[in-house]
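Presenting chain A:
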Amino acid sequence: MYLDPVLMIAVPLFAAFLIPILGKINKNIAKYVPVLVIGFNLYEAVMLLPVSMIKPVIVIIAAWRPPLGINLTIGPLGNMLALIISLVGFIVSIYNIKFVEEEPNEKFHMLFMLLVAGATGMVLTGDIFNLFVFLEITSISSYALTAFIRHRDSAEAAFKYLVIGSISSTFVLLGVALIYATTGTLNMADIAQKIQSVDPKIAVTAMILLVTGFGVEAEMFPLNGWAPDAYSQAPTPVSAAFGGIVVKAGMYGLARLIFTIFNFHGIFYFLLIMGIITLLIAEMSALRQKQIKRMLAFSSIGQMGLVMMALGLATQEGVVGGLFQMFNHAIIKPLLFLSAGYLVFYSGSKNIEDLDGMGRLKPLTSFFFAFGAFAIMGLPPFSGFWSKLIIISETIRNGFVVLAALALIGSVIEAVYYLRVVGRLYFKKPHEGERTHYVHPTAIVAMTLLTLIVLFVGLYPDFLMTYLKPAAAELLNKSAYIKDVLTAGL
Partner candidate 1 sequence: MNDDLDRQNNNIIANWARKHSLWVLAYGTGCGAIEVPPTMTSRYDAERFGITGMATPRQADVLLITGYLAIKTLKRVIRTYEQMQAPKYVIGFGSCTINGGMYWDSYNTIKRLDDYIPVDIFINGCMPRPEGVIDGFIKLQERIARGQAKGWQHYQENLDWYRANQKKVIKNWTMPDYNW
Partner candidate 2 sequence: MDSKLIKEQEIKRNINNAFRSAEVTVVRRRRISVRFRAGILPAFISYLKEYMGFVHLVMISCVDWLEDNQFELVYHLWSYEEHIHAMIKIRLDRDNAQIKSLSSLWPHAETYEREIHEMFGVDFEGHPGLTDLILEDWSDLPPMRRDFDTRAFVAETFEWRKGREDAQDVRQTISARYGETIPEFKKDK
Partner candidate 3 sequence: MSPMNIIWMIAMPFIGAAIGLLYIGISRNITARVQNRFGPPPYQNIIDIIKLYSKKTAITHGVMFHLGPVLAITGTISTLMFVPILTGNYPIYLFSFQGDLILLMYIMVFGCLAMALGAGQSGNPNSAIGVSRGLTQMFGYEVPFVIALIILMVRFDTSSVLDIIKAQDTVAHWNIFRSPFSFIAAIAAFLGMMGNKPFDIVFAPAEISSGPPSEYGGKYLALMQTNRGLFAFVKLVLYTDLFLGGAGDFITLILKTFALFLIPLFIGIVNPRFRTEQAMTFFWKWPTAIGVVGLVLVLL
Partner candidate 4 sequence: MNTIPLILLLLFGSALLAYFVGKINFVLKVGIALAGLLVSSYFFLTLYGLSEKFIFHLAGFELTWQINSLSWFFGMLIFGLGILVAIYSTVYMRGKERVDFYCFALCTTIASMFGIVVSGDLLSFFFFWEIMTWSSFLLVIYYRYEAQTAGIKYFVMSAIGAYSMLIAILMIYARLGSFSFQALSAGWQGFSLGTQIAIIILFVMAFGVKAAMMPLHTWAPEAYAISPSSFTSLFSGVLSKMGIYGFVLLFYVFSAGKLSASFVDIHGTSLPGYILAWFGALSALIATLIAIVQDDAKKLLAYSSVGQLGYIILGLGLGSSIGVSGALFHAVNHTIFKGMLFLAVGAVFYRTGTRKFSELGGLISRMPYTFFVVLLGIITIAGIPPLSGFGSKWLIYEAIIQKKMVFLAVVTFAASTASFMYCYRLIFGIFLGQRDEKYDDVKEVPWAMRGPMLLLSLFTIYLGFYPYHLLNLIAEVEKTVLGIHPFAYGQSVLFSRFGSVDTMTVMNVVAVVFVIVFVLFSLLYKRSRKVGLKDIHTSGEIPGEEINLHYAIDFYQPFSRGVGAVLKRSADRLYMNFASNMEGLFDMMRYIYTGNGQTYVMYVIVFLAFVLAFSSWLI
């Protein structure tokens, strides 16, 4: 039985402001609050899932019906993404319990709560201005979290992120303003209905502004300049959260815009091409990276490129593949980041070269990393295999054999650089020197959870597929969405 979905946004938001106060009372309590709160979110998302699969849950706030008032639209897609976000958030918060020791840790937890709240808000809202607001909440907490380690590199990364993010937000705002000016409404379903009558030139301009804005969060090339720096300089859980939460939310925004609100077919081709370019350039850049987290950042960009490509196909199967890939990425990339975080923590250096022989010193963590690497390469029987299979299959079915081949070349490059790291972990003799040999159980729990999900989904993809299909259908079936939202509460 689910509670009011509004709580999914309200509770983390409230908890975020509660944490500093709790932190004044007892530092330890603050640690456990995120676990509980996001756990609640996860519970909500899971409970909502069977309901929203049948019919979208429209939550009307303050009794103003959709075109006029703010509403939450919890369709299969939104619910699915909320589930992903809360799942990743939950697991990362478990990891956080012990990993974040640095002061002021209650602020970290607060910002993290804000991040989750914002991302959840983004995927649940039905209002374009709310989308913008939640985007800002997510972004601002991200900036702060990036700079959490008080180091000049972190600050620089955060500042870059801030500059680019602010510009993108401005574009989003401009786009929203343009839409509001021409259609006079902010409800997405309503906009989708009314956009038909707007001058296509204005509509396309608005769309491009919005796409640019969300593209920054969704790591579209060339808007993803912030990503490598931010990923590599942020604390490990934050990097994981970027991969699992922020980017997913951004991608949701992008998908919602182009599938539901606007009606331009050309944008799909554009997305397809941008997707493959993003994929290839990211993989190529990742190959020669020296820092492990930076490499993972580029890999993350590459995966998002694949998702964009899948969404750009704009077919049922393609979108299913894209969403599947988003899910996989959201699960595997945190696994990689969390294990890499521990490896970096123990080796005391971010450089790949210094990870030599960690497979011997830290067998479990290295195992998780290797597992994640194999999974993200798309090897069976891990989950990455199925999503890649579906995407490539659909690409070829639509006649884009060359794109499929290019994507697979990207995969080969991916295999090379992941294996290079795995190779260093296992093949090289460890450097001399004493190291602590200790991983906190919370981290192991977090990583084991992720591993099990990867394996489960890999061996039994049908479980996930049953939920992904309606989600894809929601994206593709625009009129149903409009109807559902606009007739809600009647």
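In this text, a residue touches a chain if its C-beta (ideal position, glycine included) is under 8 Å from a C-beta of that chain, and two chains touch if they have at least 3 such contacts; residues count from 1.
For anyone wondering why these and not others, all candidates are chains of the complex that A comes from, given by their letters.
Predicted model, so just to flag it, every value in this text is computed and none were measured.
As listed, 1, 2, 3 or 4 are all part of this complex, and the one touching chain A is 4. Those residues of chain A lying in contact with candidate 4 across their complex are 156, 159-160, 163-164, 167-168, 171, 200-201, 204-205, 207-209, 211-212, 215-216, 222-223, 225-226, 228-229, 264, 266-267, 270, 281, 284-285, 287-289, 359, 374, 377, 379-381, 385-386, 389-390, 392-393, 395-397, 399, 401, 404-405, 408-409, 411-413, 415-416, 419-420, 423, 426-429, 460-462, 465.
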